[in-house]
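Our next item is subunit A:
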Amino acid sequence: MILKIALKELKEIVREGRFRITAITLFALLLAALFVSKSYYTSVNAQHSEAKKNARSEWVEQGQKNPHSAAHYGTYAFKPKYPLSLIDNGVDKYTGVSIYLEAHKRNEAQYAAAQDQTALSRFGDLTPDFVLIFIVPLFIILIGFNAFTRERESGTLRLLKSQGVSTWKLTMGKWLGLFLPVLLIAIPVYVLAALFLANIKDYGQFSLWALTLLFGVYLIYYAVFINITLFVSSLFKKSNVAFVTLLGIWMVSCLAMPKISTAIADKLYPYPTQVEFEEQIAVDKKKGLDGHNPWNTEAKKLEEETLKKYGVDSVQQLPFNWDGFLMQEGEKHTADIYFKHYQLLKDTYVNQTNVYRSTAALSPFLPTRFLSMAICRTDYTSHWDFANAAENYRIELVGKMNGDMAANSKYGDWDYLADDKLWSSVPDFQYEPASYTTVIRQNTSNLITLLAWLLLSFAALYGAVTKMKTI
Partner candidate 1 sequence: MLEAKQLSKTYQGKEALKPTSFTVNKGDIFCLLGANGAGKTTTINLFLNFIQPSGGQALIGGKDVVKEPIETKKLLTYIPENLMLYPNLTGLENLEYFSGLASKKYPKEEFLKFLTEAGLQAEAHDKRISTYSKGMRQKVGIALALAKDAQVLLLDEPTSGLDPKASNEFSELLTKLSKKGVATLMATHDLFRAKETGTHIGMMREGSLVEQLTTDQINHTDLEKLYLKHMN
Partner candidate 2 sequence: MLNHAIKYEWLNLLRDRWVMILLILFLGITVFAVRNGKEKVEDRMATITKEKEKMVKLDRKMAADIDSLNKNLKPAPEAWKDPRALDNIGWNAPRVVAMDAQPLAVISTGQSDLFTHYAKPKIYGEAYTLGFSELSNPVQLLFGSFDLAFVCIYLLPLLVLGFSYNVLSSEKESGVLRLTLAQPISLYQWLFGKLLLRFFILTSIVVASILFSLTIFDIDWLGNRGAATKLILLVTVYIFFWFLISFLINLLGNSSGSNAVTLIAVWVVFVLLIPSIISQTANSFYPVPSRTIMIHEYREAKALAEKKADEILKTYYREHPEYAPKDTTQQNQYSWWLGNFAASDVINQSVQPVLDDYNEALNKQQSWVNRLRFLSPAILLQDGLNDLAGTSPAHYTDFRDQVIAFADTWRHYFIPRMFNNEKMQAEDFGSLPTHSYSSAQVPSHYPADLMGLLFFLTLTVAGSVWVYRRNSFENVLSV
């Protein structure tokens, strides 16, 4: 019965010119987006692997140097690109791709692609996620807005009712009639994406499971939009009114809400400007230990303590190079300061994220957007995770340099030189992204919101159609 209705709906939809045109356009767009993204991904990955190789060889082949100078010379950590970023590039365009790792200083990731692009890129790029998250809901609205109003306008709804068809069955039929065309478009894209990804060499193993999860999220999102579309269509008498209303809903949830949430998040929990942030760090740094300034009060204090501990009366008598030790202590201190301030920054970011999570109750777009980015590992949390890993690597690297200096040279001996044996003993920066379990745990709230949208919209639809009047 339900299937019969669904097939009739499908027939009606497919026979309409507007379905064919839009479906073909949509499919073509998705294909184009997939191909273009793939070529972009490949070229970015090639650049990335070259840059990574360069950075390593620069480090290893820097020649003979004082270890601390080597720490100043530093190296780069590169953010890997994950296969699924081909589907959803998330915030990658706006986060830097590389972090400069040097002594005394935690740097922000630099060279975000958006900074080198034209203002046009702010409109968004034709990537699969753009089509999947913005355009497909519009497509659903387009083919479904008159699902009920059409029958009402032509009077067939009365006829159906007089045949004793239960409205809920009718609705389920119509629901399937909308869901099937969406599946028809989504499945080939899914298969194609899987083939593309399976054929991409190296760079993160591709997990079919993650891709399936991603498509699952999108299908839930579409189901929500189908519910909303049918709900609105069942409420109004006229197709026009239903269409305009649905369009309004689409606009608010996909275009306006993200921006409004941003304005709210920014108002409630403003990010410090680059300057403010650096200033706060500088203030703390000044107060504390300065590894390069032995006359600093904190340094003097440390000197006294250390001398006492080793029972000697001058730094020359210490069993290690006092300069190296002092610098490492300074390093630890600055690392703590950075940790503290980045933690504060992270708090702001978490607060902002919570704002988005609460406004997600007003827009199914938001939880989908965040889940999609998270699964594709292109969300801000992934970026933080990478930045933290890079910082840990930096601390380790600088610690090793200072430690080598403290252990192998004498106080005041700035001519001590280490060579590539030391450089290559530092392992290359390796970054393992968070496991999917973690990703899902971090996004439980988004998942719950999205599921709540699904259930509530189903309930609303159920309520509306059971109370629906025939005329």
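Per the selection procedure, all candidates are chains of the complex that A comes from, given by their letters.
Going forward, a residue touches a chain if its C-beta (ideal position, glycine included) is under 8 Å from a C-beta of that chain, and two chains touch if they have at least 3 such contacts; residues count from 1.
Remember, it's a predicted structure, so these values are computed and weren't measured experimentally.
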For subunit A, as assembled in this complex, the candidate in touch from 1 or 2: 2
Residues on subunit A engaged by candidate 2 in the complex (per definition of touch): 18, 22, 29, 32-33, 36, 39-40, 43-44, 47-48, 50-51, 54-55, 58, 62-63, 73, 76, 78, 90-91, 93-98, 108, 110-127, 130, 134-135, 138, 142, 146, 239-240, 243-244, 247, 251, 255-256, 258-263, 265-267, 271-277, 295, 345, 349, 352-353, 356, 379-380, 383
